[in-house]
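I have placed the structure first, in the form of structure tokens, so that the comments after it can refer back to it.
Omission of a single protein chain aside, the complex is shown with its protein chains in their original locations.
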Amino acid sequence: MNPTPVAILGATGMVGQRMVALLADHPVFQIAAVAASQRSAGKTYAEASNWVLEGQAPADVGAMVVRGCDPQEMPGGVKIALSALDAAVAGPIEDAFRAAGWAIVTNASPHRHDPDVPLIVPEVNPDHLSLIDRQGPGYIVANPNCCAIPLSLALAPLHEKWGVEAVCVSTWQAVSGAGYPGESAWDMVGSVHPHAGAEEEKLALEPLKILGGSSEAATFPISARCVRVPVADGHLLSVQVRLTGSPTAAEVSEVMTAWQGNGPDLSTCPRPPLAITTRRHRPSPRHDIGAGGGMTITIGRIEDCAVMGVKFFALGHNTIRGAAGAAIANAELLLAMGRVPP
Amino acid sequence: MNPTPVAILGATGMVGQRMVALLADHPVFQIAAVAASQRSAGKTYAEASNWVLEGQAPADVGAMVVRGCDPQEMPGGVKIALSALDAAVAGPIEDAFRAAGWAIVTNASPHRHDPDVPLIVPEVNPDHLSLIDRQGPGYIVANPNCCAIPLSLALAPLHEKWGVEAVCVSTWQAVSGAGYPGESAWDMVGSVHPHAGAEEEKLALEPLKILGGSSEAATFPISARCVRVPVADGHLLSVQVRLTGSPTAAEVSEVMTAWQGNGPDLSTCPRPPLAITTRRHRPSPRHDIGAGGGMTITIGRIEDCAVMGVKFFALGHNTIRGAAGAAIANAELLLAMGRVPP
Amino acid sequence: MNPTPVAILGATGMVGQRMVALLADHPVFQIAAVAASQRSAGKTYAEASNWVLEGQAPADVGAMVVRGCDPQEMPGGVKIALSALDAAVAGPIEDAFRAAGWAIVTNASPHRHDPDVPLIVPEVNPDHLSLIDRQGPGYIVANPNCCAIPLSLALAPLHEKWGVEAVCVSTWQAVSGAGYPGESAWDMVGSVHPHAGAEEEKLALEPLKILGGSSEAATFPISARCVRVPVADGHLLSVQVRLTGSPTAAEVSEVMTAWQGNGPDLSTCPRPPLAITTRRHRPSPRHDIGAGGGMTITIGRIEDCAVMGVKFFALGHNTIRGAAGAAIANAELLLAMGRVPP
Partner (left out) sequence: MNPTPVAILGATGMVGQRMVALLADHPVFQIAAVAASQRSAGKTYAEASNWVLEGQAPADVGAMVVRGCDPQEMPGGVKIALSALDAAVAGPIEDAFRAAGWAIVTNASPHRHDPDVPLIVPEVNPDHLSLIDRQGPGYIVANPNCCAIPLSLALAPLHEKWGVEAVCVSTWQAVSGAGYPGESAWDMVGSVHPHAGAEEEKLALEPLKILGGSSEAATFPISARCVRVPVADGHLLSVQVRLTGSPTAAEVSEVMTAWQGNGPDLSTCPRPPLAITTRRHRPSPRHDIGAGGGMTITIGRIEDCAVMGVKFFALGHNTIRGAAGAAIANAELLLAMGRVPP
């Protein structure tokens, strides 16, 4: 089978680099173009990216010339783009690609709450993909924020089984969530601080769209406290949740363990999506983010909660499961559902 | 006025060292004896302590010979002891000093829930001191856990004004909370992990004794999630709280700002006990733990909470406000109330 | 005695903030003006500085309106400026102040190697101050780089006593050396990296000007390797040195211990300038940077070196001794020598 060519928009940033790394040996996708801002365009990818992940850029991609983020500049025969663009510029660029008939699978936030843009975690709400019929000729599919993804995955089996009524969530978030250069080392060496951005608001909203029906969001309240910690990769969440019927921690553990996720098998998404650890001081970012190639959410300390009913920790790799891998999984879902434009 | 001589039990550990540092220039107390385990006894304090705080041990204390933790080995004329003993050994040693007529002001946990031992934060429940009348001839006064102190201080004005109904609390806890050597660097370099000990249980129980009456504890539920982070000193807490009457964040902020604390003025305790910051990414440990000489609790991000009503962050220096300074403040309270044995 | 009013140029950066903090209670200087880039000018200092040090900006300075870096915008009666300007802009601004008759005491690098600009560490080469007679009407006095200062202080007694023939130096440098925001947290969380800038070149050159005569530099070779480490404040250096006559480590230790430094007593500079520790795992930044209010250099592990003769570690607070405090000390030297313009 011929590989499907894809373009990466915003390919030089940290999430773009993760996309490049994850697609280096991908079974169905092949990088056909890398695009970034005008500052990078015309340089080789190796030069423009100042590769910040482990090792160096894959040699073949490193030799590609970076293009501008314009559908006119893309090579022929490519009709699907993965977007790792900054929120500040993603909106109009993605609009332009959509207008040109492209499928845009985006990690950026601007279109996440458009009513006709599906916000998808493939094991949770693959059926929302039908929303793209309302767009056209091209369409945009979004993945959620890097905290909203592990939270949605952890809550999905509980919401399916009992129904979520309310959630208190706190985070211990890695610095890579801020991109590169992102957080100042001065602020993070031996310190932590409340997240200065809109992370808490996103975490309160996005899971509702994902866990609701394709046309109406769920309505339970989520109260989030997000804190940046001196960790390179890996967001840890504490979740305290009220469920209809007040199941015990043991029942919750059983349901989480058994949950296989929804939708078709995808090469990037391990099954089961959740791994349960019973070690008391785990999950921890440096020890557990590699699970499932960075795509598995590790759950620990599932215990009864005197206030909300049940509580647990959840950990995910924020730039793989929470960003680059999330977009690639959504692209795989499009392919599996026969929705990649010809 | 002559200074009051005090003995420090467990003087070589990290909290004991903080006591030594804080008492170096204390207006009313003077270190008369340092005591530790048999392994240390007979050595100079400088040698036995392997000083782990900034700089080195104060010269005069450094030259003292460490004694065993036995009332028989104490110098004459000293009747008050500050205990920084490990929980594993503190119980019987403190019992022996009490039986010998001493006032024990302890940071250790074994006696915290004895019904006749007051668990005191001096600005919150100084009236609980009357419990010592039930002990005799000596008595023990305890201070709470290093997380329970900032939580109790932050909740006190709210409980006094409206009544606390339920609390969800998460922590970002510094490594000094585990003493020395404490946490393994391997586990904490670029990582965080759920607290392996009974921290969550302590944080659920101790504030109830403090915020209740002297003979019956408060009864609201507290659900805690405690996580160790690579920070040297300073515990950050996120608090989501349900209050009777559902006051707004603005009302809560006003009450916290105005709160002056209870009881007599003490040289170690700044007034007001709480400092409110309005900077969005604060409080943070490295920037804010020094407030009030390490005794002020800094509160930030007081906001409405969709689940519990109100939420905020609180930060305190865990080995000063949360341990050594807490015990010294309780000793000052004893002195102010005329309860130091003659 | 009336305080001497000073202006701070580049007052909103990290070194500028350190200057503000150190001058808050200074015995002879008083902040009369704070100046920064046009982006900051017109705002209050509290607003413009986004205070990144502990706590918050001193209230009185916080309320000042930031001025542009132009002698015309300065208040009357002020004739001495401390410059914490970025190297990229410092040169012409300092030239303009000099031309207007000001004394500029600068931490910036552009003028450090001008033949008529003295590069001064006040305990080492206060006599170089005579170079300012070659400038006029105003003049510039520079302090060295944050690594060159501790290296020069550590070598000074050895060069005076025996003569330095060659130096190999390695550094473990704190992130504050890069200013704010400076280093990316992504690069520094659980990692270290060779310094990307010209630090090694500065460290090879500046000590030669300081340790030489006022009109000709010393000529011994210095080979430096500079590495950034995840430390907030405090540069640690390993120094391996060849001295004329091959003194032993014991002799070197004796000379370093006895050294009192040159020049007049200055309120910012403790005597002796060097503190010797004999603890095997010290000095270390978090434990020793506070020595002498951040102005003392702590020396440890003075040992025989099989290659160079003698080796030792030296530690200094990079934004106090190595930058802001260095400039203030030089201004104190000007005052002590009667060289502040009337």
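As written, the chain order gives the labels A, B and C, with residue 1 at the start of each chain.
Heads up, the rule we're going with is that a residue touches a chain if its C-beta (ideal position, glycine included) is under 8 Å from a C-beta of that chain, and two chains touch if they have at least 3 such contacts.
Keep in mind the model is a prediction, meaning the values are calculated, not measured.
Participant: Among B:63, B:87 or B:185, which residue is in touch with the absent chain?
Facilitator: That would be B:185, which touches the missing chain.
Participant: Per the definition of touch given earlier, which of C:63, C:87 or C:196 contacts the omitted chain?
Facilitator: Of all options in C:63, C:87 or C:196, contact with the hidden chain holds for C:196.
Participant: Taking the full complex into account, find the residue in C:71, C:126 or C:300 that is in contact with the omitted chain.
Facilitator: Looking across C:71, C:126 or C:300, the contact with the absent chain belongs to C:300.
Participant: Counting contacts across the full complex, list the positions on chain A that touch the omitted chain.
Facilitator: For chain A, the residues touching the absent chain are 52-55, 189-191, 232, 286-288, 290-291.
Participant: Tell me where the left-out chain touches chain B, residue by residue.
Facilitator: That gives, for chain B, the contact residues 14, 52, 175-176, 178, 180-191, 230-232, 286.
Participant: At which residues does chain C meet the chain that is not included here?
Facilitator: Answer for chain C: residues 166-168, 170, 172, 187, 189-196, 204, 221-223, 225, 227, 229-232, 234, 236, 238, 240, 280-287, 300-301, 305-308, 311, 313 touch the chain left out.
Just so it is clear, only the chains that are shown with their structure count from here on.
Participant: Ignoring chain B, partition the remaining chains into groups joined by touching, separated by vertical bars.
Facilitator: one piece
Participant: Give, as an integer number of Å, the spacing between the C-alpha centres of chain C and chain B.
Facilitator: 39
Participant: Could you list the positions in chain A whose residues touch two or more of the other chains?
Facilitator: 187, 189-191, 230-232, 286
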